[in-house]
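Note that one protein chain of the assembly has been removed; the remaining protein chains are unaltered in position.
Each chain carries a letter (A, B, C, D, E, F and G) given by its place in the written order, and its residues are counted from 1.
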Amino acid sequence: LRTGIPEVIYGASKTVEQIITIARAMLKRASPVLVTRVDPQKAAKILCSCPELEYHEPAGLLCANKADVRMQKTRGKALVVCAGTSDIRVAEEARLTLELFGHPVGSLYDIGVAGLHRLFYRQQLLHEASVIIVVAGMEGALPSVVAGLARAPVIAVPTSVGYGASLGGIAALLGMLNSCAPGVAVVNIDNGFGAACMAHAINCDYSDDAPQ
Amino acid sequence: LRTGIPEVIYGASKTVEQIITIARAMLKRASPVLVTRVDPQKAAKILCSCPELEYHEPAGLLCANKADVRMQKTRGKALVVCAGTSDIRVAEEARLTLELFGHPVGSLYDIGVAGLHRLFYRQQLLHEASVIIVVAGMEGALPSVVAGLARAPVIAVPTSVGYGASLGGIAALLGMLNSCAPGVAVVNIDNGFGAACMAHAINCDYSDDAPQ
Amino acid sequence: LRTGIPEVIYGASKTVEQIITIARAMLKRASPVLVTRVDPQKAAKILCSCPELEYHEPAGLLCANKADVRMQKTRGKALVVCAGTSDIRVAEEARLTLELFGHPVGSLYDIGVAGLHRLFYRQQLLHEASVIIVVAGMEGALPSVVAGLARAPVIAVPTSVGYGASLGGIAALLGMLNSCAPGVAVVNIDNGFGAACMAHAINCDYSDDAPQ
Amino acid sequence: LRTGIPEVIYGASKTVEQIITIARAMLKRASPVLVTRVDPQKAAKILCSCPELEYHEPAGLLCANKADVRMQKTRGKALVVCAGTSDIRVAEEARLTLELFGHPVGSLYDIGVAGLHRLFYRQQLLHEASVIIVVAGMEGALPSVVAGLARAPVIAVPTSVGYGASLGGIAALLGMLNSCAPGVAVVNIDNGFGAACMAHAINCDYSDDAPQ
Amino acid sequence: LRTGIPEVIYGASKTVEQIITIARAMLKRASPVLVTRVDPQKAAKILCSCPELEYHEPAGLLCANKADVRMQKTRGKALVVCAGTSDIRVAEEARLTLELFGHPVGSLYDIGVAGLHRLFYRQQLLHEASVIIVVAGMEGALPSVVAGLARAPVIAVPTSVGYGASLGGIAALLGMLNSCAPGVAVVNIDNGFGAACMAHAINCDYSDDAPQ
Amino acid sequence: LRTGIPEVIYGASKTVEQIITIARAMLKRASPVLVTRVDPQKAAKILCSCPELEYHEPAGLLCANKADVRMQKTRGKALVVCAGTSDIRVAEEARLTLELFGHPVGSLYDIGVAGLHRLFYRQQLLHEASVIIVVAGMEGALPSVVAGLARAPVIAVPTSVGYGASLGGIAALLGMLNSCAPGVAVVNIDNGFGAACMAHAINCDYSDDAPQ
Amino acid sequence: LRTGIPEVIYGASKTVEQIITIARAMLKRASPVLVTRVDPQKAAKILCSCPELEYHEPAGLLCANKADVRMQKTRGKALVVCAGTSDIRVAEEARLTLELFGHPVGSLYDIGVAGLHRLFYRQQLLHEASVIIVVAGMEGALPSVVAGLARAPVIAVPTSVGYGASLGGIAALLGMLNSCAPGVAVVNIDNGFGAACMAHAINCDYSDDAPQ
Partner (left out) sequence: LRTGIPEVIYGASKTVEQIITIARAMLKRASPVLVTRVDPQKAAKILCSCPELEYHEPAGLLCANKADVRMQKTRGKALVVCAGTSDIRVAEEARLTLELFGHPVGSLYDIGVAGLHRLFYRQQLLHEASVIIVVAGMEGALPSVVAGLARAPVIAVPTSVGYGASLGGIAALLGMLNSCAPGVAVVNIDNGFGAACMAHAINCDYSDDAPQ
């Protein structure tokens, strides 16, 4: 595949019927399947028709044929960091997608800006990562703090968690873009999938490839 | 004075002539004078007519009769924290105003989110403060971090430093409002003076007063 | 506890199951429990499993072990002011949280900018308060008016009440930030809890403490 | 004239030459002339060519032939209220325009929300007015307060005074639109001229007219 | 009553129980009752307990004791204009409120900017009105066009009708504020009630009153 | 040329030197030259080096070799309509560009929404046009009105004229997008050039062409 | 009909009853009927009473008497292009409306910016079109790309597909307005109907008409 990322179905704007049709075609070809943004109601209906699919509820993902994912030669282990319980669904979308793309991934889900001691005790994890995804809504400062501690590139994912002046994630997004910690870039609000794609592009090791 | 804050002149939207007229009247009454938002050009002209005034360039303040400020009974020492060189002018507006209102004030001006080690070494300063003003533009996360380390109330001042997605300080403002570190409240962008007023209201000790 | 505020659970983005799990753990430790942003449906289900919890409907709070709250030495009595019936839920979130944090709190819930006579008759209440929380949506001017009458610090809470140009509370928020009455700082839209945390930080009296 | 308002020239987007040409034509016809939004530099150049014009600097208006304004039969005396020195230029644009349109106009320029006592002592002025224009930037609450005290219709004019979260007058505008004091309507930011036009339409007394 | 407008209940943010309690108290005093923003479901429940109330579905209003409204001496007949079917609910809120306040009101509900011929044929109606309310969403230009044809003051009400770039009525609001037709002022989006209050303040004739 | 539009230089973000270099190269090839967004100062300097260029001040355009423009076979005469003096510079940018692209163009520059009589007397001009460009800032309703009277496609150009709630042309832009008069499409604020390109694409008559 | 477009009913803000009443009147006159923005639930109810109507679910359109549409003399074949499955409903609204207005229409629904090879293989389709409608949400760049390849005028329709920073279609709208590919104009977000009206105005061939 040209851009190095397997075909993924965006489930949010598709009906149950549309998803079943596409998934069946892919299952028939025995290719790995990934459908994003599937809520539990939709998932239940789809699973009736496609029992080969596996549903990851917190991440809203439907997958199949993970075993057939071609193992990547990677640069190292990716790390997904998030702050509060509310950000976990986006962090899991990122983590599981990266796994499906063939990368080893760790996670660190209990880190808040107002309690940085815990982050300090875990610095080793940050240092060992080859790429870091930081997911944060009300704790919009987390990516800056992480980027200040690690040399790996940081992909920041703002989330739509919060209320009032959070403006559906815009506040976190703007904060992350203004960060003056170097080595941070940002993807769309709640876009755990997009962060995983960027991390995949960074973490693939093509050094043994014949020139493209 | 009813609300406990001496009269202050907002210089930004006044002409040199208007400021001179008002300042002279106050000087005649020998009352303390404070004019905010005076740029160096304006200040130079005003000082010709009112040599009793003293100009603080980085803060953009004109003052007189500081000696006549009635010393407050205060709850303790206030602290002004800021991150970068660009935020200093707002921090100084806050610090000098508080001083003129009769409070002891310390400052900590070299603190960035991407280099938190320095903040950790200075935690004692945070613990000793009775009220803390945190001024930050591109480092919008700083008030959350400080509030997570101190028990004193934190007044956050977003600044209009930065470009692009900083939106003239709106990004920092929104980030500070969304912070989930408890014990933070926010004033207008660049409003060092307003932060000082709030800090004054918090730090005054009226415990010996006869009931108002 | 480091920052002086007991652990509080943000209920809005948690499932009934998640809240029950966390609450049970805290109840077992016999520590005070406070869960914010719980709607009546959720509350009913949680109460079945955790009958020790008490639900305050207008405030959307679940509490337990209030008796075990360590009584604070405080600087005085806090006051919560709001304008219309629609703002009461946020005012109550603030008032009950402050109570749970161990502060004496009064309230004044019938005050509108278009009928200031009533406020004038109650000025004594404003003068006696050591800290004032003002909650307002369509009456965004209320904090300015209150701050003009009282010397205590004012924490303004914009609410998302209103329609059209209220922009979900943004209009009230901006108005409060622009206010030129000194001694006002602002928290996020609808954030009664955050206002209570700030009031707690202000109203605690640590004067007898050994240095931190 | 069809809509009852004499022709007025909007000076802001016209060159000195364009204004001179139009003004001369009107002066030749001996009709009343009003040019709005003329800054002092432009005015000085125009006055060289058209010495019949009179310049009102704080209002930015050029006028001529005021004596020829047909006196209106009016419903009473209009009142222009504003808060701070910075709002005066807009208040004066409104006041002088109304005068040129043939209405008696009073003014009250020292009224702030944080010092409402003064407003209370002047209530009689509010009660006697047949229409009230309230000009306010940082004191965006003023129109609500005035409308709560008077039965006359209130035209609110937000101004672009302020900084940061004032958003060039948008904060004041939104606040005025959300006001729940009845009997208020709003015109564009800084539009003293538009407020005068609305006040003129309200204050004209056509009761003796033959049907239009 | 001080500001000349009878007490009105804002129904949107009140429960059925709250509305019944307040309405009953007012009915007992036999004073006129007006509840705004009541949807049909809520209305049905309230009518069970308060059969004296009358429901106007398109306007969302509950009224009683209209007969007891003190007839105003008015300056003339008010006129409510709107463009499309979708704007009628707001226009009716304005029209019925004004009637309840004791004013004669006409209406013109089939006027669109893209078909101005109809408006031209009805110009007589515009000329006879003493005050005009123009309600418009997708046809945001209508108030300008009406104000260009009539000498009466025009109160513009933007509506939240439309999609996409209508931004929930903000587009219409901004357009109305920028209009350069003189004699227009604006109230909040969908605020038919507020427009009626302003029209009431304008249209009352106090010329026979003893001084206030 | 592939898309049918001759090469045009965007002058705004280029230095005098850059423009001279590019223009000279084109002049050497004797091809038609069009440089947009050139202010008078820049133009004066460029004309010193490239006297073959002709400057149209109100439109901000530099042109040469107009005689060599290949005459288009067109569908008819284009028409450019605008409201106030302030919109003329954008209208002229559109008109001159279209002329340079080889189209016959008429103009109608004295049309305001508040004085529609004039437009009605000129309807014949609208009916004869094959494509209409309507340029408007404070009169944002003009394109709707024109589109309601003509069957030709209308290209609306919002302008950044105005102040306050005009938001630099955003108000006009949103109004035009919401218009429910059919047959209108919109280009960027102040983009007279873009409107001319669209009009060119519409007005070219390729009916005699061999298939592309 | 004056502006050349048959009467169309905007279904979104009308009740089932209102639509039935209007549709019946039109059916009685045997004129072509088009109702836009009808969701499946509403459609089912309307079809019970008006079985003559035909429902196009993906487009949300109800039509009747298509056979009676007066065949236009057109300039050629229109083309509707869109990127993803999620944009198809808007593309279909445009395509079916244009057909009902009497134009031949082709479509190209599988084109994405990240896979431009497919577009390149279909360039012939673009070259043959007399007008092109491009519908895009997350692929906001598509209209620029198409306009760079074709000489026909391009009408861009942003859609509200996407999440987070898509801001309900505002991101796509802004991107399309800023495009520097010449020959593009834009209609409101999701306004497939409006795009069809513009395409109709462009594609009608009136060359044989007697002058209007």
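A few remarks follow.
Definition applied: a residue touches a chain if its C-beta (ideal position, glycine included) is under 8 Å from a C-beta of that chain, and two chains touch if they have at least 3 such contacts.
None of the values given here were measured: they were computed from a predicted structure.
Across the entire complex, the residue among A:Val81, A:Ala94, A:Ile155 or A:Ala172 in touch with the chain not shown is A:Ile155. Within the complete assembly, A:Ala201 is the residue of A:Ala25, A:Cys48 or A:Ala201 that touches the hidden chain.
Annotation for chain B: contacts to the undisplayed chain at residues 84-86, 114, 161, 163-166.
Residues 84, 112-116, 137-142, 144-145, 147-148, 162, 164-167, 170-175, 177-182 are the ones on chain G that touch the missing chain.
By the touch rule set out above, chain F reaches the unshown chain at residues 3, 10, 12-14, 18, 158, 160, 168-170, 173, 188-191.
Definition applied: only the chains that are shown with their structure count from here on.
The chain pair with the larger count of C-beta pairs in contact, out of F-G and A-G, is F-G. Centroids of chain B and chain C (each the mean of its C-alpha atoms) stand 26 Å apart.
The geometric centre of chain B is 57 Å away from that of chain G, both derived from CA atoms. Chain E and chain F have CA centres that are 42 Å apart.
Those residues of chain E in touch with two or more other chains are numbered 3, 10, 84, 114, 147-148, 164-166, 170, 173, 177-178, 180-182, 188-189.
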